[in-house]
Structures are given as structure tokens and as C-alpha cells.
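In this view, the complex is presented without one of its protein chains, the others remaining in place.
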Amino acid sequence: MSPTIILDIGLITMLLVIAFAIIRMRSLFAVVMLQGVYSLVCAAWFVTLDAVDVAFTEAAVGAGVSTVLMLAAMLLADRESKEVSLRRQIAPIIIVVMTGLALFYAIGDMPLYGDANSPVNSHVGADYLKLTEKDIHIPNVVTAVLASYRGFDTFGETVVIFAAGLGVLLLLGLNGNAGKWRAKPNGVRVGRSPAPAARLKAGASVIAPDAMPKPKAKVAPKKPRGRPRKTAAKKTTTNKKA
Amino acid sequence: MLELFSTFNYAVIIILMMLGLYVVFAARNLIKKLVGLSVFQTSVFLFYISIGKVSGGQPPILVDSHKTEDGHASVESVQVAAAGDSAVQHSLHHAPEVLYSNPLPHVLILTAIVVGVATLAIGLALTVRIREVYGSIEEDEIDRIDYQYNLEGVAK
Partner (left out) sequence: MNPHSILRVVSKFLIPFIAVFAFYVQFHGDFGPGGGFQAGVILAASVILYALIFGLDAAKKAVPPSWVRIGMMIGVLLYGGTGVATWMLGGEFLNYGVFTPDHPSHGQHYGILLVELGVLFAVASVMLAIFYAFGSRQAELSDEDW
């Protein structure tokens, strides 16, 4: 009994420290790596909670694929985040504290940890344990429930995975070339340039101008052809053509 | 001792959930928001699985009954079952004195983990496209650029 308690307390402490570190850090590389570590420690805690299938999946998916995808996305974006001023943090803190207090109040109604006769563990869960060895004859009850008793939910899950892959391919393209946006209202192509691309003026940008050499060279500030009025009016007044 | 730990368990998981939720609200960087969302999701999975735990139970993998006499599943019987011996498989009986943890939350959370990574992938793809179009992934920068574009027809 007591060795497991020490392990649980150790894992809980690590999780709290990691969550605090994610809040405070600004380097995105560190934040993504800490998220992978969080998933891995949670997978270890799942094993102590007797959820071996879930631990397997969480370790493979959370600490493996999810971290790789976040790193790949981070490499296409920024490396550091900006600091958030204290004035902006007040409202989130208030909301989070109020929600936390409400949830603490609700702990009073929760069943005892590890109770074998709680409503969760009594009805359908216990039935699946009894029925699996009669109907399906395989030792792993979780696979039996996932593939046979709740097979329809797993079908939905597979379709959701497929839809996510489809969405990412539509946004980014399998060879990295999708996403060039062309506006065609009523079949008339509006402009040659890509989507309303915000080209920041030199000196007003968040990122220092000399840190981004390539986009400056790549982009000539093109105005899309569909909006002639305001800019044309400005040009005629400044050029004194009248 | 177990009763004291039971409430402490749920309380800590709620604190972790609230920390993740705080990152979703307070972070201005889009990737940090997604990381906070992932932390929040994993904490919810922890909460769910800890409800299904039965003390004195074991993982919901049925063990062979005539190898266990006193209710403790011996390790080698689980290994024989894992090796897929068909003789063991046909004689698989659920010994009434062996206690298993509830398999139903495990099934639901398996689905939730995989759906979570699917939505994370879409969120990251959207972040990459936003970075390409706006040049920044900070929320207030994106709002400012949008506002100016809607106001004047050109981004400054």
C-alpha cells in the first residue's frame, strides 16, 4: 500500500511542477517539450491506475506523434512568445479560480476513490466483464468492448481521424503546396496575389525588420484589384491630377 | 489513509485542469494555447480514469481461473494468456474472486485521446496558415492587422 502512495505523490508533484513551468515559460521549444513530458508522466500515472491500454496509447500518441507534430508546426512559425502583461491576466485568473472553487465544491458528491460498488463500476462496466468471456472469448476486455460492444463508436473515431487527415491535407497539401488562395466571386478572379496577406510596414512590425529578410524581398505591396476606390482617391489627391 | 488520499487525488487533478485552462485563456500565442488545451485534455483523462479504478483490482485483462487459487492472479498465467495459447483461451473462465478495474472508462478515453490528437493536428495546420498570411501568431497582432485591413483595405 505505502510504496504506491509514494509513487503517486511523486508523479503528482512532477505534474504540478510541469504545469507551472508551461505557464511561466516563453520559449516555445521548451513549452512543446514540456507538453511531451507531461503526457509521458500521465502515462506512468495511468499504469498505477490499472489502465494499461490507455497508458500505451497516451505514451505513443501524446509523447510521440503529438510532440513531433507540434515541433514541426513550431518550426514553421515562431520560436518565442511575447510576454503577457499582468493586467491581461486578471480576468483569466478570476474565471479559473471561480471554476476551480465550483469543482472543489462538487468533490463532496464524488464516490470514494477505488470503490468497487460505485455507480460507475456497477452496472455496464461489470456487465461487460461478465459478458466478454461468454460472447467473445478474448482476454483483453478493453479490445472486446472497443471493437465489438462499442464498435459503432470506434467507427466514428476512425472517420474522425480520416477527416482530420483530410483537413490537414486540404490546408497544407501532401507535398506542401496547397493553400494558395484565390478569390473568385461570381467566377471572376479577383487578384493575382495570395490571400489578404498582411505585409507589415518597416518599423511598425513586431518582429524586427532585419530578422526577416526573405519575406521583404519576396513581397511587393500589391493592392488587390477589387478595391479601387479609397486608394485611387488618395492617389489622385496627392498627385494633383485634377 | 486511503480516504484522505481519495479526496486529495481528485483535488490535485482539478488543480491540473485549472492550470491547463488558465493557459488556454491567458496565453496570447496560438501554439501556447494549443499546448494548454492539450494539458487540459490530458488532465480530464486522468480524472475519468481515476473514477474507474477499483482498489485491489487489476487491469481488465481476464486471467485464467484454474491457475489461480486464492484470488491473486499469478504473473505466469497472464503471460500464458498473452502468448495466445489456444487451450488456455478456450478454457477462459472468469474466476469470481478476482477483481478487475472497470473497462468502460478506458474505452471512452482511448477514443478521446485519438480524437484529441486529430483536433490538435487541425489546429496546428491552421496556425501554420495564419502565420503565413498574417506574419505573426500572437493574437493581438492578428486582431490589429485584421482591424486595419477592414478599415482601410490595406494592411499596415
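For clarity, chains are labelled A and B in written order, and residue numbers in each chain start from 1.
One rule holds for everything that comes next: a contact is a pair of C-beta atoms (placed from the backbone, for glycine too) under 8 Å apart; a residue touches a chain by one contact, two chains touch by 3 or more.
Only a predicted model underlies this, so the values are computations on that prediction, with no experimental measurement involved.
One chain is missing from the display, and on subunit B it is touched by residues 59, 61, 78, 81-84, 110, 114, 118, 121, 124-125, 128, 131-132.
On the side of subunit A, touch with the chain left out of the figure occurs at residues 52-53, 55-57, 60-61, 64-65, 68-69, 72-73, 75-76, 79, 135-140, 142-144, 146-148, 151-152, 154-155, 158-159, 161-162, 164-166, 168-169, 171-177, 211-215.
Keep in mind that, in the parts below, only the chains that are shown with their structure count from here on.
Averaged Cα coordinates give subunit A a centre that lies 13 Å from the centre of subunit B. Subunit A makes touch with subunit B in their complex at residues 1, 5, 8, 12, 15-16, 19-20, 22-23, 28, 31-32, 34-35, 38-39, 42, 45-46, 49-54, 57-58, 61-62, 65-66, 69-70, 72-74, 76-78, 81-82, 84, 88-89, 91-93, 95-97, 99-100, 103-104, 107, 110-116, 118, 120-121, 124-126, 128-130, 132-133, 137-142, 145-146, 150, 153-154, 157, 160-161, 163-165, 167-168, 171-172, 179, 194-201, 204-207, 215, 221, 223, 227, 230-231. Those residues of subunit B whose C-beta lies close enough to touch subunit A in the complex are 1-3, 5-7, 9-12, 14-23, 25-32, 34-36, 38-39, 42-43, 45-46, 49-63, 81-82, 89-90, 92-94, 99-107, 109-111, 113-115, 117-122, 124-129, 131-138, 141, 145, 149, 152-156.
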